[in-house]
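Heads up, this is only part of the complex; the chains shown haven't been moved.
Should a chain be cited, it is by its letter among A, B and C, assigned in written order, with residues numbered from 1 in that chain.
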Amino acid sequence: MRLQHDMLPLVVSHVSYRVDGKAIIEEVSFAINDPGLTVLLGPNGAGKSSLLKLCHGLLPPSSGSIRWGDADARTARQKQAMVFQRPVLLRRSAAENIDHALKLRGASAAERAGVIEESLAWAGLGDVANMPARKLSGGEQQSLTIARAWALNPEVLLLDEPTANLDPSATRRVENLIRSFAATGRKIIMATHNIAQARRLADEVLFMNHGRLLEHAPAERFMGGPSNPLAARFIAGELVE
Amino acid sequence: LSSPKGPSITVASTTSTENSGLFGYLLPIFMTETGINVRVVAVGTGQAIRMAMKGDADVLLVHHRASEEKFVNEGYGVERTALMHNDFVIVGPASDPAGIKGTEDPADALRRIRSSRATFVSRGDDSGTHKRELGLWKALGSLPRNDDADWYRESGAGQGATLNIASEVDGYCLSDRATWVKFANKRNLEILVQGDPQLLNPYSLILVSKQKHPHVRTAEGQQFIDWLTSEHGQELIAAYRVDGQQLFFPDALEAAKE
Amino acid sequence: MDEFSNASRTALHLLAEMHPDLIEIVLLSLRVSLSAVVLAALLALPLGAFVALKPFPGRRGIVILMNALMSLPPVVVGLVIYLLLSRTGPFGVTGLLFTPAAMIIAQCVLVFPIIAALTRQTVFDLHEEYDEYLRSLGAGTWQKITTLLWDGRARLLTGILAGFGRAIAEVGAVIIVGGNIVHSTRVMTTTIALETSKGDLGMALGLGIILVLIAVVVNTAVVTIGGSASRRTL
């Protein structure tokens, strides 16, 4: 199913991002035209989280431009949701965390009550709805941030290692979420270290190292044998320098 | 910041002598002539007496005769030595709503203020000036009471603060002349009643007793008293002028003759 | 040292007696200082939060100024407000000079920079943690401010209590703009200053003890209510 999508194409052209003179992202250009799941792969410190934040308009490119359809990254953000690598949870209960996000996106009180219950149930957090969110276990916190993003019903979902702390069944649940999201023609971009997971889900892959984009390929082709030698060693689990 | 070397004494004083600039004028001269550094702590009369009683000053300079006598009689002070006087004045707004201008008798002036219910600002702080004011009211028969609160205001503060209030609300007020002359925020206020003997304001010096407080610097303290009450000291006091006005009138030589 | 036992006895005696004059003074102190703190907090909390989260040219200067204004001497604040409210001043027509309202304004000015500076510091830390998430949600400035203030409420309490301390203990400003007029603008601290200048140190200290007791009561109340309200969801 390919719905017409006013967020796409995502066009990243010649984007660099520098902090104190250090290049964290360097001259990255690519375009994503199709809905479905784009997976970001690359070793630790490659720049995956930074690239996600750039696309989400949270970091300003030092040079280059990023556009989602007709909109710039900051405007596009309104119809997107991002799940951060390190969960950011407000000092409130699990339910209030979701409530707060919905409120900010302008949902009415009536809508919110239903969505909160539904999303907590989905994440298996019904029992801990009224617990302070920051007292939850590592996996429960991560589930909560995903449920919170899901509750916003975004057109684009940006996920940064969303299953790192999840148990196998929660991981499966999130993978199902990703599949059904993609099935409605929405867009997901996800950074992950779980190559098996990437193999299961990805429609296309972006492979990065040292802030540079080394390969952009359909998943099948990439997993079958990346053209970049570093990428090949990476998915074989070897050291990449 | 080093204070000058050499002996030093502490004088507990009322604020009027300090605020009028008299000490600023006298002490450098005393310092050059005797080498003694005088440290003046200027506070309310009651507080000054308390300080001296606790042995935190060597010499006391205040202007409330009854308290001074009590201080000496209880053995805290050696003796009272008359130093100088100035006088109290009744100040008020130039418009003078109570019509006291030209009145000779201060009690009469207060009566007019009371009957016209014109604003009067009292210090209300048990100071020498406040006690004198209360004495004048008493002479009229009764002190202002709670139901006089609409026109009789107690500031509970020093002379300067009280004058600041009076100038703001166009009120009448009793003040010592020295503070008044130096006071910079007069606005509409001016002197309306002055010169009556009831308004005399005598200052005296008391050396704190070595019997009570062995650490007191009696020798230097006495030297200070002697210097101030000497012909030379008294001339200097008489010569002190602010805006061409003499603020303090020497008393010591005359008192010594008696 | 009998002044100290004297003072404790005076304090006990004053408390036992519950003289209407004392009650009047205590209530006025509380009314003035609590009003001043509430007013200052209503302004300083959002402002401190705003400065913490919004980068704008000259922010560094504003932060330094906010910190520096914690050094505003009460006497100077008193004088400025005195001149503004004075009959001949720009706000003379209000007739507020020598009223509790003037004292509230003065204390509010003194307390404002304290709460603002401490709020900025507290919100700044929280903002570091929440910034990207709140921006991801597309929160507007005001939504950010309310979120940060709400989540930081337990921490912000100490800053507000510091402001209350400054207000209730302050004498230099209120004596100038209030005039320490008996039955009208006399509060605890101006009474203490008055008793001190009278040399009645026992009474001054006794009143001081009562003032600290009142502060303990207020702090206990605030911490208990604030603490239990926030413990649930932190």
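Remarks
The rule we apply is simple: contacts are C-beta pairs under 8 Å (C-beta built on N, C-alpha and C of every residue); 3 or more make two chains touch, one makes a residue touch a chain.
Keep in mind it's a predicted model, so treat the numbers as computed, not measured.
Copy numbers of the protein chains across the entire complex in this file follow the formula A x2, B x1, C x2, with one of each shown.
Quick note on the criterion: only the chains that are shown with their structure count from here on.
In summary, the chains found to touch both chain A and chain B are C. The leading chain pair by number of C-beta pairs in contact is B-C.
Distance between Cα centroids is largest for the pairing of chain B with A.
Taking the mean of each chain's C-alpha atoms, the chain closest to the overall C-alpha centroid is C. As a whole-number value, the distance joining the C-alpha centres of chain A and chain B reads 81 Å.
Centre-to-centre separation between chain A and chain C, using Cα means, comes to 47 Å.
Across the assembly, chain A contributes no residue that touches 2 or more other chains.
In the complex of the two chains, the chain B residues touching chain C come out as 43-50, 124-127, 146, 149, 153-158, 161, 164-165, 168-169, 187.
The residues of chain C lying in touch with chain B in their complex are 82, 86-88, 97-98, 175-176, 179-184, 186, 190-191, 193-194, 196-201. If you check the complex, the residues on chain A that touch chain C are 53, 56-58, 77-78, 80-82, 84, 88, 90-93, 96, 100-101, 104-105, 132, 134.
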